[in-house]
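Sending over a structure as C-alpha cells; questions will come in a sec.
Complex shown without one protein chain; remaining protein chains in place.
Showing chain A:
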Amino acid sequence: MSTSTYSVGAKRRLWIGRSRQLVSGLISLALTLFGLLIFTFILSRAAPVDPVLQLVGDHASQATYDQARHELGLDQPLPMQFLHYLGRLSHGDLGVSQLTQQPVINDLMRTFPATIELATCAMIFGALFGILLAAMAVFKPGSWMDHLARFISLLGYSVPVFWLGLLGLLLFYATLHWSAGPGRLDDIYTYTMTQHSGFVLLDALRSGDPAILKNAIAHLWLPVAVLALLSMASITRLLRAVMLEESNKEYVILAQAKGASRLRIILVHIFPNVLGTLITILALSYASLLEGAVLTETVFAWPGLGRYLTSALFASDISAVLGATLLIGTCFILLNAFADALTKWVDPRTR
C-alpha cells in the first residue's frame, strides 16, 4: 500500500516536472522568437535605406511616393508599426512582399522546400563522409589517412563555395556533361510536371516518369556535392578534434592496455562518448545549410530560401526579410531543442 502511494506520487511529480519543462521550453522558445523579431525589426528600420524608394524607384513623383509610404504604414511611429506587425502575425499573416507582390507566406512555402531538399541531401552525404573521414583520421593520428582527412577538410573549409560551384559547373556540366545545368529540372519538365509538394525528387517519383526523376537527380547532385563538401569539412574538423581529445583519456588508455584493437576502441569506447557532441555538430551544420546556402543557390539558379532572403535584403523588402528570418530562427531554435533532447537521450551524463 505504502509502496504504491509512493509510486503514484513519484509518477505525478515526474509528470509535473516534465510538463513544467515543456512549458518553460515553450516559453523560452516564444521569448527567443520575440527577441529575434524585435531585433530584426529594429535592424531593418535602422538600415540607411528607404524601402519606399526601393518600391517606386527614383523616377516616380512625390504623390506616388507619399501614397506608397502611407500604404506601407511607414508614416506611423515605429512602435505602432511593430504592434501592427505583431497583430497581423498572430493571424498567421506575414504581410505581402514588395518585391514579388505575393503574400510572404506563399513565397516561403514555395522557396523553403527547394532549400530543405538541397540541405537534407547535402547533410546526409556530408555527415556520412564527414564521420567516416574523422574516424579514419583518429584511427592512426599522424598517418597518411589523417593527413588526407585534414587536407580534404581544409580544402572544403577554405575554398570559396561559389568558386567551387562555378568550377563544378564548368567541369561536370560544360565539359564532361555528367551533370545537368543550373536549376532544379530541365525546362521541358519544369513547366509540364505538376508540382504537389515543392520537393522535386518526391514530385518526380510521384509523376511515375523515370526520365523526370533521372533529370531531377542530374540537376541535384552537383549542388549537393558542393554543399556536402562544405558541411563534411566542418564535421570532420570538429569531430576529429573531439575524438582525438577523447583518445587521450584514461578509459581509452585502459582499453589499450587491455589489448583492445584500435577499431574496437574507436567504435565501442570513443564513439558513444562523443555522440552527444556529434549530434550538436550535425544539428548546427544542418541549421546553417537550411538558413540558406546563398551563394550556392545563386550559382546554381536554385530558387531557395537563401536567394529569396538575399534579394529581399537588397530590395529592403521588410516583410519578406522578417518572414524569412522568423522561419530560419524557428528552424534554428527547433533544431537546437531537438538536438538537446536527443543528446539527453543518448548521453545519460547530460540529463
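As a convention for this text, a contact is a pair of C-beta atoms (placed from the backbone, for glycine too) under 8 Å apart; a residue touches a chain by one contact, two chains touch by 3 or more; residues count from 1.
Here, contacts and distances are computed from a predicted model.
You can't see one chain of this complex, but its UniProt record names it "Putative D,D-dipeptide-binding periplasmic protein DdpA", from the set "Putative D,D-dipeptide-binding periplasmic protein DdpA", "Carrier domain-containing protein", "Phosphoribosylformylglycinamidine synthase subunit PurL" or "Cell division inhibitor".
Contact with the undisplayed chain is limited, among A:225, A:315 or A:328, to A:315. Here the missing chain is touched by one residue of A:173, A:199, A:286 or A:332, and it is A:173. Here one chain is not drawn; of A:42, A:267 or A:301, the residue touching it is A:301. Across A:36, A:72 or A:99, the single residue that touches the chain missing here is A:99. Even with one chain removed from view, chain A keeps its contact list with that chain: residues 47-50, 53-64, 67-68, 97-102, 107, 110-111, 166, 169-170, 173-174, 181-183, 187-188, 190-194, 298-301, 303, 307-308, 311, 314-316.
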